[in-house]
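Only a single protein chain was left out; the remaining protein chains are all shown in position.
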Amino acid sequence: MIDDDKPHEECGVFGAWNVTDAAAITALGLHALQHRGQEATGIVTHDGVRFHSHKGLGLVGDNYSDAKTMAGLPGTRAIGHNRYATTGETVLRNVQPLFAEFEFGGFAVGHNGNLTNAHTLRKALTRRGCLFQSTMDSEVFVHLIAISLYASVVDRLIDAIKQVIGAYSLVALTENQLIGVRDPLGVRPLILGRVHGADGNAGWILASETCALDIVGADFIRDVEPGEIVLIDDTGVRSIKPFAPQSPRFCVFEYIYFARPDSVMEGTSVYNARKLIGAQLAKEAPAEADVIVPVPDSGVPAAMGFAEASGIAFELGIIRNHYVGRTFIEPTDQIRHLGVRLKHSANRAILEGKRVVLVDDSIVRGTTSQKIVEMVRAAGAAEVHMRIAGPPTAYSCFYGIDTPERSKLLAARNSIEEMAKLIGVDSLAFISIDGLYRALGKPGRDPKKPAFCDACFTGDYPIALTDHIEPRDEQLTLLAELS
Amino acid sequence: MIDDDKPHEECGVFGAWNVTDAAAITALGLHALQHRGQEATGIVTHDGVRFHSHKGLGLVGDNYSDAKTMAGLPGTRAIGHNRYATTGETVLRNVQPLFAEFEFGGFAVGHNGNLTNAHTLRKALTRRGCLFQSTMDSEVFVHLIAISLYASVVDRLIDAIKQVIGAYSLVALTENQLIGVRDPLGVRPLILGRVHGADGNAGWILASETCALDIVGADFIRDVEPGEIVLIDDTGVRSIKPFAPQSPRFCVFEYIYFARPDSVMEGTSVYNARKLIGAQLAKEAPAEADVIVPVPDSGVPAAMGFAEASGIAFELGIIRNHYVGRTFIEPTDQIRHLGVRLKHSANRAILEGKRVVLVDDSIVRGTTSQKIVEMVRAAGAAEVHMRIAGPPTAYSCFYGIDTPERSKLLAARNSIEEMAKLIGVDSLAFISIDGLYRALGKPGRDPKKPAFCDACFTGDYPIALTDHIEPRDEQLTLLAELS
Amino acid sequence: MIDDDKPHEECGVFGAWNVTDAAAITALGLHALQHRGQEATGIVTHDGVRFHSHKGLGLVGDNYSDAKTMAGLPGTRAIGHNRYATTGETVLRNVQPLFAEFEFGGFAVGHNGNLTNAHTLRKALTRRGCLFQSTMDSEVFVHLIAISLYASVVDRLIDAIKQVIGAYSLVALTENQLIGVRDPLGVRPLILGRVHGADGNAGWILASETCALDIVGADFIRDVEPGEIVLIDDTGVRSIKPFAPQSPRFCVFEYIYFARPDSVMEGTSVYNARKLIGAQLAKEAPAEADVIVPVPDSGVPAAMGFAEASGIAFELGIIRNHYVGRTFIEPTDQIRHLGVRLKHSANRAILEGKRVVLVDDSIVRGTTSQKIVEMVRAAGAAEVHMRIAGPPTAYSCFYGIDTPERSKLLAARNSIEEMAKLIGVDSLAFISIDGLYRALGKPGRDPKKPAFCDACFTGDYPIALTDHIEPRDEQLTLLAELS
Partner (left out) sequence: MIDDDKPHEECGVFGAWNVTDAAAITALGLHALQHRGQEATGIVTHDGVRFHSHKGLGLVGDNYSDAKTMAGLPGTRAIGHNRYATTGETVLRNVQPLFAEFEFGGFAVGHNGNLTNAHTLRKALTRRGCLFQSTMDSEVFVHLIAISLYASVVDRLIDAIKQVIGAYSLVALTENQLIGVRDPLGVRPLILGRVHGADGNAGWILASETCALDIVGADFIRDVEPGEIVLIDDTGVRSIKPFAPQSPRFCVFEYIYFARPDSVMEGTSVYNARKLIGAQLAKEAPAEADVIVPVPDSGVPAAMGFAEASGIAFELGIIRNHYVGRTFIEPTDQIRHLGVRLKHSANRAILEGKRVVLVDDSIVRGTTSQKIVEMVRAAGAAEVHMRIAGPPTAYSCFYGIDTPERSKLLAARNSIEEMAKLIGVDSLAFISIDGLYRALGKPGRDPKKPAFCDACFTGDYPIALTDHIEPRDEQLTLLAELS
């Protein structure tokens, strides 16, 4: 009944160095990044002598409201993590940041992304006698660092990231530095900011998006570059680039759906990008209609751009209920019969007798779209046309986004005409891949050197899918799990 | 830090008769009415033999997701209640519906509104030996019914409501009927609907708003009339009007802020009403500006109406974070210094260098407005003008809305110029009371017979404020409280 | 599997006046009275201005260990209550002390015992318009006081207790006095003590047993007399005797099983009484045996008396596991097959090859006895003889002890020979009723004027069983219940 038919970002990260109340500032940053992961959250701080940690299920606001929790996280250095996870069972041992005590001291790490050779590495490490505690890719980093034969943490970290393949943005905290790492193609975002505290101290911030700087009044400095390691300590920021330069491939879906509209990514306002995509979509796929209605909330800016470009009235024909939690009553026959929808409701006064253009950002399985169209028709719409602010999602993501397997993707199995029929619309159109690139200020997609990772639309995977196998049914090493 | 500077509706009610899975249907209706009360919720059902009850703190979705809870609420008859309450302490014993066993059988009741002679009646009833369990006005009804000398439940109910003064919409459930009552002036809303179940049964629904009909696929039949009692049983709906007819005074603030935009109240779409108010406001108080920016979410339709009427671009210059819960970390000096705002963030790409018109629905204490203006200026706005889609809120409500005492209302103590200065805007304007009435389709406000209750704007209180005294520091009768 | 085949005391009460940290002292007193009720506990204090309350399920130690809870119970005056209750469902609203605000001020009351006309009174009070919140007899007192036409609290209390019939010991707290009441026959215990605080203040204590004085270092003053009301305030203790004097009938089962062995009741040490009963039993029903083995813990003193009188060795042949909580794993076929016993285990080294006399205090349903005998035989006992330190329990108690209905009492349906066979012993004997009286220092039982209430043995009920009807299936008034 909770029509959650969207891809999901698999995490947001945040780090702070030389910031008074670092845990509180990190909690606020994680709050601004809540859309990148709502299932669990963790913070590790360092107070100059010891590490401190809190991890919990649920929202940021629920985890750090307790004065006792915050008092347990002293220090001016912290990293934090928000997690999206698919199943309740695994969530308990999969909350980040991870923390390990190496011979040379403690090391905490949080990770946004996915390794495509994690399984292969785990097998090798297990054979060597490493005991794994979680199913998280991030743990592979930790073991690789632990067994590295190099001396310094940084050399061990480089040793580790040279062995992994994948899309990842890391924040790490040692006893004397804050570290940020972005994968060689820069698929996942990571930015650097600077904050001036109440006490006059100037500190450093690492975060997944600029909206996490805004909430704590920090200034944006720059994006961490693809393949870059930034080392932050009291002497400032040092940059290391251990990889040969490659053409970057930032995730285009961050613009379409994942990122918050008030974030600026790689120099582009996400809100403006979505409006331009909507305008481009209106040009490519116009519709004769009375109202442009967004599927809230993510479809709103694209619908505004579409309305402006088409000259058709923009109206809130669908109202979103923001009180929907994770669970609700089990649907009975009665509830199914009545066509109950918890998240959205039709604004009948707007829809009745109208030719409606619904603007949404994506169609994954198509189940939500189908129900929304049904609801809009039940409210009296004369015609329903759907316009999608991204190309058809025909391929799964292996780089840190939770998408269904390919066989479940509507666009992987159906033509656009078939999709229109299944969803029940009078017409259906997607923006073209070239149109998308143009809306983002590129001349179109250069197939030889595409400016973005668009594998979910094109199947062109820029990072090797080494593991690409079914996960075996493994028992985890649970030395100390509490259930 | 959670800038919650809005008036609060004090409850939503729902009732179902002859509806399969009545508890589930009621839970869904309450979910649609969640905006009318988020602190506690309760459902009482009757299965033909016995009553069953669940009450709990928190959201509807959190209370009825458990299969065991729902299995404990059998029957085709139910009433439910959402509650807003000001303090945590009192909430435990103040969750509705109330249930009492009278000599003639059980009686459950839920209540939206406020009695203005509740305290006077409580004192008299206590003197008589009645033991009160809660601070809720609704309990006065229950005792009045219990001690009434009439024989039938309906006669006792009429006996009771003839003694109370106030604004109230009641739903009640006895062993053989569902009852709806609306106060003589019809200040608070109550509607009647009809639902056709999976099993072909046609049942009846009572609810505070039409959006609660939409979610369960029910049809709107009519508003319950001011002063009307509707008695619903298996023979149909019977209407009793125990009061002399009076000119109705529906709460105008329901249109401005409380009700959900997709509801239709007294024949008028709330969404359309808000857009028309925005358009009227643009006519009355235009501004030279580059962008019209709503204070989300409630200011959005008025801002759209303003933008359309003024021809200035509508932009989402403020983004609302929907993950804000009830608590968060305590603000430290650092957090205050950094100007942290949890609920809203500025969309810098839209605001920078622009002349901005902010459209909001009301100013209560002014604290939120001040912070939002500060945030918009910090994001680089060149000018900030504020337009409010209601007249100045200069009087407290005693009819079921939680407003601060008069001395805390910004408009009660300041001229508009002073308010503008305090809030920090370049200009500030409110819609006129006549303009408001006109936007709602009236010819203006007739001071002798106003079409609405507008006491919060005009101080013209249509119902006597009998108790209008400070509540004494009373200990409650807590025969069976569990803490 | 948890063989809980004993009668249960239905409550312990405690009161303190002019005692620093009254809530803490009351908590300690209730802890010493924990054996009189383990399911819920409550304390009400008065700090000179207001009443304060905490109630909770579970043990005393679990409810008052929290500094915050204790800080919420300020004052030098308090009453407290431990409750035994039969079902989880009702427990929530049945935790005492009750508190009510009357016209003349607050009134808290805790109650040990049972009213035999409670149901009759409830019906009359409900007809009058009183709304009941609980199934507790004690609530009848509260309503009777609330509606009394007398002016003072004491006159109202006398008015109330003149209307009730039953066995009861009450402690009550008003804004200016601590009150103790014992029923006219003195069936349930209540004692008065005096404590000298760290600050030199001398305060008063009321309690069910002397062990509650010992724990707080208080001195025993005297038993409250049957039918007496003691009124304690800063001027001292005043005594009122509103009933005509009657021959007292203290509950004889308090000596046999309920009371703690270190308590002194009506001048007699419980521990000594039990040893004397055991000695008398040995005289009346000797056995040729090798060892005397108590069924722990309650059978221990009687077994010691039996062993001394018989000259046979006393041995701990059965070990009790004190970690047994309220629940445990569901018994499966396997568990039943293995004859698992959670609470007791056989000390095989003592039992093997021996002729064993088991000494217990009572047989109710007989289920536990049967299993214990089976266990003792499985451990290799050559013969098993059972001796019971009370006469056969052939009648239910209606005076505050939870006993099964008569049809479930083994002794109500079987001869002693049949019982021996059912339980599986080689011989079975009970002390005679006259022997019991003699062990307690009486010349035997005078049937015209028995010194004790022994209704459970003799069926001679000294207080009228007015209600003696099946409870009707009633729905409770739940004005403010939170579930």
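A few points about this structure:
Each chain carries a letter (A, B and C) given by its place in the written order, and its residues are counted from 1.
Keep in mind that, in the parts below, a contact is a pair of C-beta atoms (placed from the backbone, for glycine too) under 8 Å apart; a residue touches a chain by one contact, two chains touch by 3 or more.
Nothing here was measured: the structure is a model prediction, and the numbers come from that model.
Taking every chain of the complex into account, the absent chain touches A, C. The chain not shown here is touched by just one of C:11, C:59, C:170 or C:381, and that residue is C:59.
Interface note: of C:11, C:44, C:100 or C:216, the residue touching the hidden chain in the full complex is C:216. Touching the chain that is not shown, out of C:264, C:312, C:381 or C:397: C:264 (per the contact rule at the top). Even with one chain removed from view, chain C keeps its contact list with that chain: residues 19-21, 24-25, 27-28, 31-32, 34-35, 38, 59-62, 64-65, 67, 70, 195, 197-199, 211, 214-218, 260-262, 264, 269, 271-272, 297, 300-301, 304, 314-316, 319, 321-325, 327-330, 332-342, 345-350. Although one chain is not displayed, chain A still touches it through residues 50-51, 53-57, 92-95, 98-103, 106, 126-134, 136, 139, 142-143, 146-148, 473-483.
By our rule, only the chains that are shown with their structure count from here on.
Superposition on CA atoms relates chain A and chain C by a rotation of 180 degrees, given as a multiple of 5. When chain centres are set by their Cα atoms, the one at the greatest distance from chain B is C.
Averaged C-alpha coordinates put the centre of chain A at 36 Å from the centre of chain B. Not a single residue position of chain A touches two or more of the other chains.
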